[in-house]
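Complex shown without one protein chain; remaining protein chains in place.
Note that the chains are named A and B in the order they appear, and that numbering of residues resets to 1 at the start of each chain.
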Amino acid sequence: MQTTEEYKITDALASFVEKWREKPGNLIMILHKAQSEYGFIPRKIAIELGRILDVPLAKIYGVITFYNFFKLEKPGKHNIQVCTGTACYLKGGIDIIEELEILLGTGVNTVTDDGLFSIESVRCIGCCGLAPVLLIDGEIFGKLSKDDLPKIIADIRDR
Amino acid sequence: MKTIGIKINGKPVQVEKGTTILKAALIDDIKIPTLCAHDDLDAWAACGICVCKIEGSSKMVRACATEVMEGQNYITHDPEIMDVRRTVLEMIISNHPMECLTCGRNTTCELQDLAADFGIRDVPYHADVKELERDESTPSIILDPRKCINCGRCTIVCQQLQNVWALEFLERGHETRMAPAGGILLNESPCIKCGQCSAHCPVGAIYEKDETREFLNAVRNKSKHVSVQIAPAVRVALGESFGMEPGSIVTGKIYAALRKLGADSVFDTNFGADLTILEEGSELVDRIKNCGLLPQITSCCPAWTDYMEKYAADMIPHFSSAKSPMMMQGVMTKTYYAEKIDVAPKNIYTVAIMPCTAKKYEITRDDNMWASGEQDMDLVLTTREFARLIKSSGIDFDSLEDEKADSPIGDYSGAGTIFGVTGGVMEAAVRTAYKLVTDKELEDVNVYNVRGMDGVKKGSVDFDGTEIKVAVAHGMVHVEELINEVREAKEKGEDPPFHFIEVMACRGGCIAGGGQPYGTTDEIREKRIAGIYSDDEKSVVRKSHENPEIIQVYKDFLEKPMSHKSHELLHTTYQKRPQYAK
Partner (left out) sequence: MATITLTDLKKLREDNKESENIHIIIGMGTCGIAAGANKTFDAFLDEIKVNNLKNITVKPTGCMGLCYVEPTITVKTSGQPDIIYGNVNCETACKIINEHIVEGKLVEGHIFENPAADIVNTENYDSDYKQFRIVLRNCGVIDPENIEEYIARDGYIGLEKALFELSSDDILNEVKKSGLRGRGGAGFPTGFKWEFTKQIESDQKYIICNADEGDPGAYMDRATLEGDPHSVIEAMMIAGKCVGADKGVIYIRAEYPLAIERLEIAMAQSKRLGLLGKNILGTDFSFDLEIRLGAGAFVCGEETALLASVEGNRGMPIPKPPFPAVKGLFGKPTVINNVETFANIPVIITKGGSWFAKIGTEKSKGTKVFALTGKIKNSGLVEVPMGTTLHEIVFGIGGGIPNGKAFKAVQTGGPSGGVLTEAFLDTPIDFDSLVAVGSMMGSGGMIVMDEDDCMVDIAKFYLEFCVEESCGKCAPCRIGTKKIYELLDKISQGKGELSDLQKIKDMGAAMQKASLCGLGQTAPNPVLSVIKAFEEEVLEHINDKKCRAGKCKDLVTYTIDQENCIGCTVCARKCPVNCIEGAIKVAHKIDQSLCIKCGACFEVCKFDAVIVS
């Protein structure tokens, strides 16, 4: 989705940058902060950060595209992270993804038309004992079966 | 230097501490195959072709990246090692388009060579060539990511040698590619078109834009007078494409070849270089005498000027406004020479044979490149393209008889020829500026302290009691140091640390330009440099202002350096540009 929104460095990001400016190797921490502010890393912000930190833009992109965590596209308001780590895979994590795709009518790494949801596959969030699990807005749902999904989605939609 | 004793395949050898297995093996005449290692760069250790064993360990190590240790026995070849290397090579080839016949690197390709050496006859693994678009956005180089083998050289060159950061590793795993940041084209990136990436790429994934067809079309067009100039650095490198030693001077053969190819007039950029020295030297003297802004910084390298406009625009006022030798030569051809031979400038087609990919960009960099009323330079071919042109035209280069350049803008001094090496512009300028400032001739024209391969060279010249401080940087990464020194002095309100700074984007200067024959290493750089200096030493005239044709041109046409006419034709301007167009 091409976004036309204008992005400015938020105060929180600016003060975080100040705090970290002098620490060597700060880029990844700062990108984390940026992503937590915007949900992804807009090009405008990447350019600004490059300028403020005196880091080549290319390097920033090199880092962003290396790490799965960082996004260049805006995700859905609720990003559903389905675990496909070993334990969850064995216990049907893929079925959960397929079911979600049917329920939401969208594929992995794409956003629903209303911008509400996106689905992402992640490799283990450390709750393997409850496999299969998914994570929405920081909340973990474990011991899932396909039948649990409609209610989970409905609850989130109502939030 | 401390040496240590090791063994290569059981045979004792003494090597310097810090030597890699790769280099140590060479001492015993054993060549370990490589694909990503390059003498200019620290080992990136990507390809995995160079693996070797250390006796007593079941692991394999990378010969290019592993320093030898006292007492160890390194196995460079055994059945298992050879099988592993072959499998890795087969894997690489299976992901590579087999398009050798139409590839810019055909017969000069490191991957092709390896495949030939290993006797690869078929590839057991299924083909998987990435579908990625070619990037033809710059006038200088083309990226063909399908052919990239991810050796990393281009990116490391662009970042660590050139400090440009136009290229970066993007994505990861199988998706990894070397490209400008964020889905943009190279021309929208900070790329300065130096072409060093293309000179280092082992395969045909980055290559100069080939414009040999344009040349052929021009010489076939009877209504065009084709006038060709050759750059200083071409004469000591072109021979390599015909099996000669690096540094062999083939100037006379080049003139001859050009005439065979159909050039109507053959000139030498070295004449332009002499002209540049008179203009730039006078500008320097003017700044020194009239308290102008110092230091003055050379501007004849288009990659450097592009860099400065994007990364150090505060230095613009320091730039010599003198155009590069190539551009001066071009505009003189379409004005002075055009008048002489009574051909309309629009019917003259100017071509330059250059060691440089950035020169392809320079000819249209801004409006000042149309000073004659026409586009002053119509075409730039790199040394590599020129070699192909000669080969395809059936010219037996080796046996060509030496010829001479045409007059009146073809003769050159030794000062003009050394423009091709780092420190050369400085040295040439000193030879003339000395005369302009002191009105005496320099006794010994050799200015040794600006020669050599140190990234930054500083020195001073005694101008009859006045100390003129100079500095030279080559390899873009070294320029920052000098610029910062200038900035610091400025901030503190101190005297400028230098009077004159020379910058060349390529390590070693143009002799190692992005368009030169492949395989440039420091060893080859030294040989080409030696060639250039011997050309200088052989010259009867070694100072630009003593070049008789230069004297003539001023008398007939330009009046004097920095005249109104010179300014119109031979000088240009610079402007701040954004690093990213998007």
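A few remarks follow.
Criterion: a contact is a pair of C-beta atoms (placed from the backbone, for glycine too) under 8 Å apart; a residue touches a chain by one contact, two chains touch by 3 or more.
What you see is a predicted model, and the numbers here were worked out from it, not measured in a lab.
In the complete complex, the residue from A:9, A:108 or A:130 that touches the missing chain is A:130. Which of B:23, B:62 or B:105 touches the hidden chain is settled by the complete complex: it is B:62.
From the set A:52, A:87, A:116 or A:152, the residue in touch with the chain omitted from the display is A:87, counting the whole complex.
Contact with the undisplayed chain is limited, among B:4, B:30, B:46 or B:322, to B:46.
Looking at chain A, the residues touching the absent chain are 23-29, 31-32, 59, 62-63, 66-70, 84-91, 98, 102, 122-131, 133, 138-143. If you put the missing chain back, the residues of chain B touching it would be 43-49, 51, 59-62, 65-67, 80, 83-85, 87-88, 91-92, 94-95, 124-126, 128, 149-150, 152, 169, 171-176.
As a convention for this text, only the chains that are shown with their structure count from here on.
In the complex of the two chains, the chain B residues touching chain A come out as 159, 165-172, 180-182, 189-190, 579-580. Residue ranges of chain A in contact with chain B, taken from their complex: 43, 46-47, 56-62, 65-66, 72.
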